[in-house]
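On to chain A.
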Amino acid sequence: MGEQNILKVNPLPTLTWNHLMLNFANMPLEAASSKKADIPSEFKDIETGMGREFVSFVESHASYVRIIRAGKGEDLGVIKDEKAGIASEIILIEAGEDSRVTFYTHASDSVQDGQITRLVKVIAGPRAQVTVIQSQTVGNGCLVGDDFGAVVGDEAKVRLIQSELGGKAAFAGGCAALKGYKADFTEETIYFGDESRRLDFSYVTRHTGKKTTTSILANGALFGNADKVYRGSMDFIHGCSKSKGREAENVLLFSPTARNRSIPLILCDEEDVDGQHAASIGKINKDLMYYLQSRGLTENQARQLAVESRFNPVIDEIPDEAVREEIHASLERRMNLD
Partner candidate 1 sequence: MSEELLRVENLHADVEEKEILKGINLVVNKGETHVLMGPNGAGKSTLDNCIMGNPEYKVTEGKIFFKGEDITKQKADARARKGIFMSFQAPQEVPGVTMEDFLRVCKKNLTGENIRYFAFHKELAATMKALDMDDSYASRYLNVGFSGGEKKKAEIVQMLTLNPTFAMLDETDSGLDVDAVRVVSEGIRRFKTDENSLLIITHNTKILEDLKVDFVHVLYDGRIIKTGGPELVDYINTNGFAELIKEGE
Partner candidate 2 sequence: MAEERPEIQGVNQSIYDFRYETHASFETDAGLTPEIVEQISKEKNDPDWMREFRLKSLEIYQKTAVPNWGPPLDGLNMDQIITYVRPNTTMRGKWSEVPDDIKNTFERLGIPDAEQKSLAGVGAQYDSEVVYHNVKDEVARQGVVYTDMESALRGPYADLVKEKFMHLVPPTDHKFAALHGAVWSGGSFVYVPAGVHVDIPLQSYFRLNAAGAGQFEHTLIIVEPGAYLHFIEGCSAPKYNVANLHAGCVELYVGKGARLRYSTIENWSKNMYNLNTKRALVEDDGIMEWVSGSFGSHISYLYPMTILQGNDSHMDFTGITFAGKTQALDTGAKVVHNGRNTSSHISTKSISKDGGVCVYRSEVIIGKDAVGAKSSVNCDSLMLDSKSRSDTIPAMDVRNADSDVGHEAKIGRISDEAIFYLMSRGLSEEDARAMIVSGFAEPVAKELPLEYAVEMNNLIKLEMDGSTF
């Protein structure tokens, strides 16, 4: 067993009342001895959602560093993380002009305990299209940290999907620096909390280019004693005229002992922007429950259907049939409360 470190992760881009405990999260990580990973300089200063402390922890513990480079016009298709499930990894993706790449990693419930820290950094050149999928259904003894940072160039499109469905605690974050003209970032998160899982998220979009666009969407369901924090921040920086951002979080609460905290931020010092966020937190729509039950579904089945209908659009993006099935099976098992 290594020494335990308490890291400040998922920092809010601006501070608010300390008593809310939302300004950052404390993440306990076990330090192991490992040599400092060699990170090419172009990837060094990319801001991530989980923040500096997490990045420097992963950089000094990573047992696996992979660099993926897509040349001009190249289409690398779907790249699967062959080391998925190891303790600590760093994936660096550089997508050249007009290139395409999809990277996906999934840690399954064969991982029962320990900790997994995964960091992906992306540099997307002009018109590049990059998709990153981080998914996990690990067992209830495992601690997860999924972090992401991207720099998005002219007319490039970067997409991040995070599916956090298991673990003792899962911390996840993403940050996109929209530097290019018409740079676009889409982020979708699904999360599932049950037993005493702790979930903690932070997403930040930094708009500096003109006509940049972002969409951040989270769907979650909380059961048991789950405790979740979600931070979603759009930062419109002076000069990012005609940029647009949309952010939404929908949370379904199923347990009187679950706790949900959400803080959607808009920071803005540019006049010519259009930003909107919305959050909806609460119990499942009664009319929907009634409708489904009138068709013969039990309350439990109706609940499952409601949750899966929100999760499926994201699960469907995972480019691996077996993993999709595993996720469905895992959700079904966990929601089967009858």
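Behind the choice of candidates: all candidates are chains of the complex that A comes from, given by their letters.
As a convention for this text, a contact is a pair of C-beta atoms (placed from the backbone, for glycine too) under 8 Å apart; a residue touches a chain by one contact, two chains touch by 3 or more; residues count from 1.
Just so you know, these numbers come straight off a predicted model, no measurement behind them.
This complex places one of the candidates 1 or 2 in contact with chain A: number 2.
Across the complex, candidate 2 is touched by residues 14-18, 20, 22-23, 222, 236, 238, 241, 251, 253-256, 258-283 of chain A.
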